[in-house]
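Removed: one protein chain of the complex. Kept in place: all other protein chains.
By written order: A and B. Residues from 1 in each chain.
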Amino acid sequence: MKSIRLYLLLILVATLILVMFVSLLKGYQSSIETAQGLFDERLINTAELIASAHVDQTTSDSAQRPTSDYLFFQIWDANGQLLTRSDTAPHIALSRFEKGFYDVNFNGFRWHNYVYPDPQFQRWIVVGERSDVRSSMAEDIVLATIFPAFFGIVIAAILIWWLIGTGLKPLKNLSRQLASKQADDLRPIEMAPLPSEMSQLVKIINQLFWRLDQSFQREQRFAADAAHELRTPISALQIHLHNLRQTYGDNTEDWQLMQAAVDRMGHLVNQILMLYRTAPEQIAAKDESIDLYKLTSDVIARDYQQFDKRQQHIELIGDSVIIQGHMFALETLLQNLLNNASKYAPTNGHIVIHVHQTEKGVRLTVEDDGPGIPPDQYERIFDRFYRYQNENSDLQLPGCGLGLAIVRHIIDMHHADIKLTQSTFGSGLKVVIDFPVAFNT
Amino acid sequence: MMKYFFICMAIMLIPLNSYAAPPVFEILIKDHLFYPDELVIPANTKVKLLVKNQDATPEEFESYELNREKVIPGNTQAIIFVGPLPPGIYPFFGEFFPKTAQGKIIVKESGK
Partner (left out) sequence: MLLNSVILVLREVLEAAMVVSLFMAFTTVSQQSRYFLLKAILLGLVAGATYAYFLPEISNWLEGIGQEITNTIIHLGIYLFLTGFLWLISSNILLPNRLVKAVMMAAIILAISRESAEIMLYISGFRSDHFLMRSVLSGSLIGLAIGVSCGIFLYHLMIALKPAAATKFICVLVVIVGGSMMSQATQFLIQADWLPSTEPVWDSSHIISEHSLPGQLLYALMAYEATPTWSQIVVYLTSLALMILVIASARFLQDQSKYD
């Protein structure tokens, strides 16, 4: 079944048509019969009227008695001699002389005749009426009552269509609410006047949402708690490692590898915690006005050592622009983007950051001249723990694959838009972020 | 199974009583009227009705009592076999113009 509305419309209109037209037809039939009965009675009356009005018993051949085209009369004597007739009447007898109604063909038409024996003068009076005129007269009367039914059906169909639509509104409302829900929005559905047929459905859906929400929260809390709990032993590990290196000297390669592994573990745990903290449901929408340009230059200044170490050229172009946002989150966003750029740009490479006002808001772009990412990977790299591995390079870079997942969280939180394209350097990645609203200083 | 059915059909299709040419009666359709509107045919005899439609419009010769229905396009003629029938009155009508195109076949014993 494609649509409840269409089904109901079809079946209701079909019912209406069947019931209405069958009863109308029955009415039509009896109306026509009644009308025919009335016409017959009129014919009898006419015959009797002629009998009483015409008392001349001589034969008058020339018919100077005009009648309308669809009516005639003849008067015959008892011997079958035509006494007189109307000008439209034939000279011959059309039926036998016996009281009653007869249908005959004459003059290209079907006639309904009445033969009346006049007892006063022992003669026969024949009155005829054209059948087609009779029936069309009867039909005109009846059709006038049937035609409104046509419009009635059409109006009823439109009304039914509209009423079903109104009746199904709560259902439509529900499906619209469900459709417009964000994937991570697990709040219960609220519908004010809930029809009794749907209350059970909505109740079950809301219970389902609640359970799903609970399990999501448990999962996230578990990851965050685990990461948090791991921080302390990792810090202890780092301290003990440091002490051991002090004690035994750090000239062996094993010490360095171990140090790198422990550092990486610490970074991973930190990133997991960050991912959790930047999740939209964790950060309350605490908007403040932030100068994105200034914030960017602060982040660059703080991490300058990192770029300097690899002699990378970093350039910030733009003006001071104000956006509404979350300070800590935006800081994390910039840190992650710059880290990535620095990581993938070669030694002596270039990183260019643009911050400027656009028609729709504020645009931030970060470009590097590293190897870049093929376009088919653009969507995947936002996945948690996904890291793009370039097959052609044996470059093994540190990282846990959570950076861009965190970026995505922060972008969503600010209702911003992120796009990845080719960098203008020829190779390398260009990250374009559009923040929707901005206030010019 | 199907083959058997076809054989049965073929046997049934063979005309069983094609011994003598049946008498022909003519009926005219003009101005949506049948002429004659009363046709007398002999009882217990198969007759061939030759219905000539002289109107420009099609007409359907129909009779529930005779179990006959045949569309006769404008300005053409059609053959309808009727009978053998027991004596009686068998009304027929033109289904397209039933208000005027009416008639009856009167079947009479040929002796009378």
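Rule of thumb we're sticking to: a residue touches a chain if its C-beta (ideal position, glycine included) is under 8 Å from a C-beta of that chain, and two chains touch if they have at least 3 such contacts.
Predicted model only: the values in this text are computed from it and were never measured.
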item: Per the touch definition above, residue among A:D77, A:E139 or A:D303 touching the missing chain; value: A:E139
item: Residues belonging to subunit A that touch the chain removed from view; value: 7, 10-11, 13-15, 17-18, 21-22, 25, 28-29, 32, 135-136, 139, 142-143, 146-147, 150, 153
item: Positions on subunit B where the hidden chain makes contact; value: 1, 5, 8-9, 12-13, 15-18, 46, 56-60, 64-65, 67-74, 76-86, 95-96, 98-99
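Methods note: only the chains that are shown with their structure count from here on.
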item: Centre-of-Cα separation between subunit B and subunit A, whole angstrom; value: 61
item: Residues of subunit A that touch subunit B when the two form their complex; value: 103-105, 108-110, 131-132, 135
item: In the complex with subunit A, residue positions of subunit B that touch it; value: 30-35, 37, 99-102
